[in-house]
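Dumping the structure here so I can ask a few things about it.
Yeah, one chain of the complex is gone here, protein chain that is, but the others are all in their spots.
Each chain carries a letter (A, B and C) given by its place in the written order, and its residues are counted from 1.
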Amino acid sequence: MIENSKKPIPVLVSGALGRMGSEVVNTVLNSKDCELVAAIDINEKNNGSNISELLKVKNCDVFVSNDFEGTLCSVSQNYRNENIKPVLVDFTHPDSVYENTRSAIAYGVSPVVGTTGLSPSQIQDLSVFAQKASVGCAIIPNFSVGMVLLQQAASVAARFYDNIELIEMHHNQKADSPSGTCIKTAEMIEEYPKKFNQNLVKESELLKGVRGGLRDSGINIHSVRLPGLLAHQLVIMGSQGETYTIKHDTIDRKAYMPGVLQAIKKIGNYETLVYGLEKLIF
Amino acid sequence: MIENSKKPIPVLVSGALGRMGSEVVNTVLNSKDCELVAAIDINEKNNGSNISELLKVKNCDVFVSNDFEGTLCSVSQNYRNENIKPVLVDFTHPDSVYENTRSAIAYGVSPVVGTTGLSPSQIQDLSVFAQKASVGCAIIPNFSVGMVLLQQAASVAARFYDNIELIEMHHNQKADSPSGTCIKTAEMIEEYPKKFNQNLVKESELLKGVRGGLRDSGINIHSVRLPGLLAHQLVIMGSQGETYTIKHDTIDRKAYMPGVLQAIKKIGNYETLVYGLEKLIF
Amino acid sequence: MIENSKKPIPVLVSGALGRMGSEVVNTVLNSKDCELVAAIDINEKNNGSNISELLKVKNCDVFVSNDFEGTLCSVSQNYRNENIKPVLVDFTHPDSVYENTRSAIAYGVSPVVGTTGLSPSQIQDLSVFAQKASVGCAIIPNFSVGMVLLQQAASVAARFYDNIELIEMHHNQKADSPSGTCIKTAEMIEEYPKKFNQNLVKESELLKGVRGGLRDSGINIHSVRLPGLLAHQLVIMGSQGETYTIKHDTIDRKAYMPGVLQAIKKIGNYETLVYGLEKLIF
Partner (left out) sequence: MIENSKKPIPVLVSGALGRMGSEVVNTVLNSKDCELVAAIDINEKNNGSNISELLKVKNCDVFVSNDFEGTLCSVSQNYRNENIKPVLVDFTHPDSVYENTRSAIAYGVSPVVGTTGLSPSQIQDLSVFAQKASVGCAIIPNFSVGMVLLQQAASVAARFYDNIELIEMHHNQKADSPSGTCIKTAEMIEEYPKKFNQNLVKESELLKGVRGGLRDSGINIHSVRLPGLLAHQLVIMGSQGETYTIKHDTIDRKAYMPGVLQAIKKIGNYETLVYGLEKLIF
């Protein structure tokens, strides 16, 4: 009986018509643990339209609004007397994410932020504000559960391997290299302090200039860019006679939805800011 | 100063002229934390020969003996008054391993057993005996550190993935399938109780009979056998839009030596039987 | 000047609003070697609508029609006096593909058929008919250029390797196994007549029933089904001390468009039926 009486988590999606936001809307509508209560999008054109019809997803009674504050205010009032906090999933724009997140906390709504672009000082600021308001707030640079598992497994294995190379492979429309996610993997590996890949021989390079970099720790990151790839990362560790490889392949942005769902379900247990999906899933 | 005063661990190798044993001799001779004190081999022909000359390895003063009990007895006497327990590494034969291990414990020498073939009741028996004698005893079915890491990472990830398939690939002189190590991986994954790989569609198989098996848990194990392979294992986990793959490749039996060394160094901290390398390396 | 005077190939797409057909429309509109002249779709609802607006692709003046014969007739009349044959790309339904293809040939339009379901006797029939009419007709079970390259490379290598195993991996909504494309690969390998994977040892299987099959030639096909995969195939060949692996990964159906384009451009050189993309691209 207790299970049945558990109420679904009310979810607001901001950036609901964007590429990630529309996937989130679809995911929330198909989860029995969540209930979509608002769809916010800055684009005036679709104001008032039914979100299910617009996105051709499961039927619901939610209509798109471009009034962020107004929507937040009314949802927060509706749930004032319930002992369940609404959650705001934000996939909007670097320019608005800080204000959005601050407003949500002020209204007692827990933000789950996928939008990038928050500066360290803004995150610090939000952390103080969330704690004062006793509202959980999740800042999640990467919603991929598999990538969190890869990074954790790599960081465990790094204690046992002195030789590690990373290969990240992306579509050839990605401008920056190495990828931020791969740098994060390297940083997690480097938390176990040692010098990796110590030379056994004096190396000579006949040809230079391939894409990718060498970190101070000695870790190499190779960056491959090809059409036909989406987002792939390999960690290869070697010792005498054996190699241990951990690999993550993403071929569709639906891949991030289980992580979004985990964050929505778990952030209600917190009254502070939480940074990174790894904090929420273990 | 403290570091310098640390005495090396005295090591006896039984099966010293076998394929694994000779690698262990070489490894021990090259480790500053260990000292080779005896090399035992059943083969009478080489009795009394210098082990370094026989194996063409680093010079030492150890001569091969085929007298297991005598060697054990004299080494144990030599270290009676030291506060360091000698370690016996055993890579011999299923027929002799139980008696060897029991004798070593009786002499206060810690066995590190790589020989397979001990029955569950023999292991239980040795466990009781080791505890009574307050002597650490390590039974290690697989000395590969990388494989332990793979199995641990797979078992962590299994909490997050409902779909998992295993592929193990070995040289085509391996008679049994699936490999014991891969079955162990499946068992570790299955410790998180759920049904894997639930069918979404009614499957039809046009052709049957490929090598490999389906476990009660729903996990598939594919067994590939080809010359040019040695020992390889892949765990592939999938969810919407992404796959997470963990892979271990062994191309030389030197791969097991770091695990042997870890076991030698750690077993002195125990006064009971320890089963599996994973108990000693984390 | 000669290059400039080369006229684009007029292309009709049948099944223009389907998943593959709409990709073909988009591809043809973006190719300077082709010109979209008709978009046919059985669905009455969109009859008369502009195809560019419907599919949100590059602007053009083509309006969807559900009148297959009428469209074919009028296009064929328009190009009667040109020395260039129009091409019909058909991604429709097994029930209609034979009649469609026969009609196109009758009107002097070269069919490029991606729809599956033609029986061997229907193909034979179309072959006779195409030859009589001196119209090229391409029946293409798989438009992937990469897959053709894999199959050709595997069949070359099979002369040198006695041990070959295949692994095909697809999303877990695929009902049949092994995949038809992988069986085709096995058949091409088997054209070099020998017995593969001769046992060196008496094998024992502790666990049976994994998905996948064993062919008479001795070739094993392993079938992996996981969410997060789309369509992947590996050919692994081994001999003493080395393995040679050929792998093809498809993560989006756009992957088939270069093959469609090749078929459109090349079929004009033929006055007979051509079966398989490999006949057109080398």
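Definition applied: a contact is a pair of C-beta atoms (placed from the backbone, for glycine too) under 8 Å apart; a residue touches a chain by one contact, two chains touch by 3 or more.
Since we're looking at a predicted model, the values are computed, not measured.
Visitor: Among A:G18, A:G238 or A:G259, single out the residue that touches the unshown chain.
Guide: Within the whole complex, the residue contacting the unshown chain is A:G238.
Visitor: Kindly state which of the options C:N81, C:Q240 or C:N269 is in contact with the chain not pictured.
Guide: Hidden-chain contact among the options goes to C:Q240.
Visitor: Which residue, C:C137, C:M257 or C:L280, contacts the hidden chain when the whole complex is considered?
Guide: Considering all chains, including the one not shown, the answer is C:M257.
Visitor: Determine which one of A:K85, A:R102, A:H222 or A:K247 touches the chain that has been left out.
Guide: Of all options in A:K85, A:R102, A:H222 or A:K247, contact with the hidden chain holds for A:H222.
Visitor: Go through chain C and note every residue touching the omitted chain.
Guide: Touching the chain left out of view, chain C contributes residues 144-146, 149-150, 152-153, 156-157, 160, 237, 239-258, 281.
Visitor: In terms of residues, what is the contact footprint of the unshown chain on chain A?
Guide: Chain A touches the chain not shown through residues 163-165, 167, 169, 172-178, 183, 197, 199-215, 220-229, 236-243.
Visitor: Quickly run down the residues of chain B that touch the omitted chain.
Guide: These residues touch the chain not displayed: 228, 230, 249, 251-252, 255.
The rule is short, and it goes like this: only the chains that are shown with their structure count from here on.
Visitor: Farthest chain from chain C, going by the mean of C-alpha atoms per chain?
Guide: With centres defined by C-alpha atoms, farthest from chain C sits B.
Visitor: What's the call on chain A versus chain B, same or different interface residues, using the half cut on shared numbers?
Guide: same
Visitor: Once the Cα atoms of chain A and chain C are superposed, what angle does the rotation have, between 0 and 180 degrees and to the nearest 5?
Guide: About 180 degrees of rotation relates the two copies.
Visitor: Averaging the CA atoms per chain, pick out the one whose centre lands closest to the mean of every protein CA shown.
Guide: Answer for the innermost chain: A.
Visitor: Between chain B and chain C, tell me the centre distance in angstrom, where each centre is the average of that chain's C-alpha atoms.
Guide: 50
Visitor: How many angstrom lie between the centres of chain A and chain B, each centre taken as the mean Cα position?
Guide: Result: the chain centres lie 39 Å from each other.
Visitor: Could you check chain A for residues that touch two or more other chains and list them?
Guide: 249, 251-252, 255
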